[in-house]
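Scroll down for the structure; my scribbles are underneath it.
Complex shown without one protein chain; remaining protein chains in place.
Up next is chain A:
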Amino acid sequence: MNLKRFDALNEGQTAHLERRFSATDIQEWCDLCQLDQAWSGVPEPLIAGLFSCLLGEDLPGHGTNYLKQAMTFHATAEADEPLQASVSIRRLRRDKALVNLATTCTGRDGRLICDGEALVLFQH
């Protein structure tokens, strides 16, 4: 187990991204799912995809093995609403190379869309 990159992580470390989903993006998701119905707002898997994107690309980054995600949805994100997603390290378990992170997505004026927790394995 190579923990060189794991050991560079710190509790409290946070990564963010900003994103808007257009009506075209939402329709593309419906097409991808072969879903023959109009969707009101941003589908939850696209919100979840923001966390997945941050975990895989940024914190911890490439090589992340996504084990678990829990989410509570507080409000529906609207098309074109500016969204900010963040992941923040809550706990590092070096013996198992596990990282627990808090995951949050907020919308316009900071309204809470989704919060939850992720668990990833980060070893090389």
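Heads up, the rule we're going with is that a contact is a pair of C-beta atoms (placed from the backbone, for glycine too) under 8 Å apart; a residue touches a chain by one contact, two chains touch by 3 or more; residues count from 1.
FYI, contacts and distances are computed from a predicted model.
Participant: Considering only the chain that is not displayed, what protein name does its UniProt record carry among "Putative PotB spermidine/putrescine transport system permease protein", "FecR family protein", "Dehydratase" or "ABC transporter ATP-binding protein"?
Facilitator: "Dehydratase"
Participant: Hey, which of A:A48, A:A77, A:V99 or A:I113 is the one touching the hidden chain?
Facilitator: A:A48
Participant: Residue-wise, where is chain A in contact with the chain that is not depicted?
Facilitator: With respect to the unshown chain, the touching residues of chain A are 17, 19, 25, 28-30, 32-35, 37, 39, 43-46, 48-50, 52-53, 56-57, 62, 66-73, 76.
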